[in-house]
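Read through the structure below, which is laid out as structure tokens, and then see the notes.
Heads up, one of the protein chains got dropped from this complex, but the rest are sitting where they should.
Letters A, B and C mark the chains as written, and numbering starts fresh at 1 in each.
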Amino acid sequence: MMSKWQYSTPGIPDQLFIRGQVPMTKEEVRCVTISKLRLDENSTVYDIGAGTGSLSIEAALIAKQGQVWAIEREAEGVQLIEENRAQFALDNLEVVAGEAPAALSDLPPVDRVLIGGSGGQLAEILELVEQKLKAQGRIVINAITLETLTSAKEELLRLGYQIEVVTLNVARTREVGAYHMFKAENPIYIISGERSLEDDS
Amino acid sequence: MMSKWQYSTPGIPDQLFIRGQVPMTKEEVRCVTISKLRLDENSTVYDIGAGTGSLSIEAALIAKQGQVWAIEREAEGVQLIEENRAQFALDNLEVVAGEAPAALSDLPPVDRVLIGGSGGQLAEILELVEQKLKAQGRIVINAITLETLTSAKEELLRLGYQIEVVTLNVARTREVGAYHMFKAENPIYIISGERSLEDDS
Amino acid sequence: MMSKWQYSTPGIPDQLFIRGQVPMTKEEVRCVTISKLRLDENSTVYDIGAGTGSLSIEAALIAKQGQVWAIEREAEGVQLIEENRAQFALDNLEVVAGEAPAALSDLPPVDRVLIGGSGGQLAEILELVEQKLKAQGRIVINAITLETLTSAKEELLRLGYQIEVVTLNVARTREVGAYHMFKAENPIYIISGERSLEDDS
Partner (left out) sequence: MMSKWQYSTPGIPDQLFIRGQVPMTKEEVRCVTISKLRLDENSTVYDIGAGTGSLSIEAALIAKQGQVWAIEREAEGVQLIEENRAQFALDNLEVVAGEAPAALSDLPPVDRVLIGGSGGQLAEILELVEQKLKAQGRIVINAITLETLTSAKEELLRLGYQIEVVTLNVARTREVGAYHMFKAENPIYIISGERSLEDDS
């Protein structure tokens, strides 16, 4: 018999996270988002606008020998990330309370940057990330608004990245009596950028 | 600088697989499908109707100390799985040429069962899986037809599983001149079954 | 300058209906559903499980010289349909308070049948519809559950209809400050049946 699941793959069930009132990226979207980061066990990662920290947790579970910095400006989020970090017993995840890009300035360079929330500062964040992201680095941006989608695409192209844009529409069934009713999650756009897509292999 | 990517997460880019003319599950769908299997590094897995073997490869990369059996009835598929296995240098993936359920009868019990194609034999396959799947096991079925969706749901419920049904609609942009045109992948239904969803945590 | 809009096409804006607490089919789905009915100005229609009556209203606006019967078992729905009928000043829409199939038995034969809700009686309803639907008739069923989708498809095929199944995933942006956030409607399946698709032209 298998022992308790070791979270070997991203897409950890939503109910395993402490959530509070902060909106959380759903498991299927987390799964694909983390996949697009192309993490390894030594990866170093910023998770900007970390919210509940669910993506930071997923990243830290893959980058076991690496390091994840979760940047979050809201006190409730910072508290939730700490609680989730304790629950998943991770010592390679550090919470940075503050607002990007300022909160990034003292952090060391990284291999990967994940942007789940940018507080209207996406262009400024990406400017600073230019100095922090290593040569073979990747950026993944999750957008739930038309403005972030547009801005993510335009800024990444302007900075010379090759981009991929993927939309996910996820629905799941919910039991209502003897019925399984389809219930939609909101659409999400996942924009990935890297210097050269060929290096991906 | 990071070394070559170690495929630490599922959702390996489509272009890294040898494909031939056999339809292949796209990377975002592979990612979520593998996630729903809740694999660990010791997991043992059947991949029934393995096609190009892309899902078998993904499973074998996670279940490093485990074992994956890829069952496939078409000669072209069997050949592609062997080629992909060689390319990814996996020794924990075995190809079983033949048709389920018959082809499963001599295989040892497993922790996880993935069904990507059932050749119209889904009920019969699930009957045999009943004898092969271990107590804490999980089944994940990918359906691209209404009939498989219906049958997967009905058979799993009849056999006493708790189920989850998720639909994914994925679209990606394709560059056409200076434009990024949205291009849809076909919808997929991912049906997961386990004896008790509570054991998942 | 144009005068007040005459509702010449289906897909009337949601906010023009009186809704109460009853869930209402959204305008894009109403538009496509009514389109699949292939109504003419003389059409006679049952709208079974009419809810707020929004689809009945749309049908009655097209079938100006025809007649629509809105069948609804819930008192709140019956009241809403009456209010909407008054608001749109329609005299070719009759509300039938009661449960299908029983509530249909005294109604005259019709050209078109729309089923938005069947209270678990879809097979029985379709049996009675067999006696009521005219030779060149069409049936359109809206399904929001897996069970209704399955049952609609199976029953229509069993009764000898040619079917078409269409899924709609609609999302719309909502203004949140300076942002346009994508918000999904739940998926819907629209199953159309007719004796011979060729007669459609």
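Couple of notes before you dig in:
Please note the rule applied: a contact is a pair of C-beta atoms (placed from the backbone, for glycine too) under 8 Å apart; a residue touches a chain by one contact, two chains touch by 3 or more.
Here the structure is a predicted model, which means the values were calculated and not measured.
Within the whole complex, the absent chain has one touching residue among B:Arg19, B:His180 or B:Arg195, and that is B:His180. Shown as candidates are C:Thr9, C:Ser105 or C:Gln131; the residue that touches the absent chain is C:Thr9. With the whole complex as reference, residues 120, 144-148, 169, 171, 173, 176, 178-188 of chain B touch the missing chain.
In the full complex, chain A contacts the hidden chain through residues 146, 149-150, 153, 165, 167, 169, 187. Of the residues in chain C, those that touch the hidden partner chain are 1-3, 5-6, 8-11, 13, 15-16, 27-28, 31-32, 34-43, 62, 111, 134-136, 153, 164-173, 180, 182, 200-201.
Methods note: only the chains that are shown with their structure count from here on.
Our note on geometry: chain A versus chain B, Cα centroid distance of 25 Å, whole angstroms. Taken residue by residue, chain B touches two or more other chains at 153, 165, 167, 169, whereas all remaining positions touch fewer.
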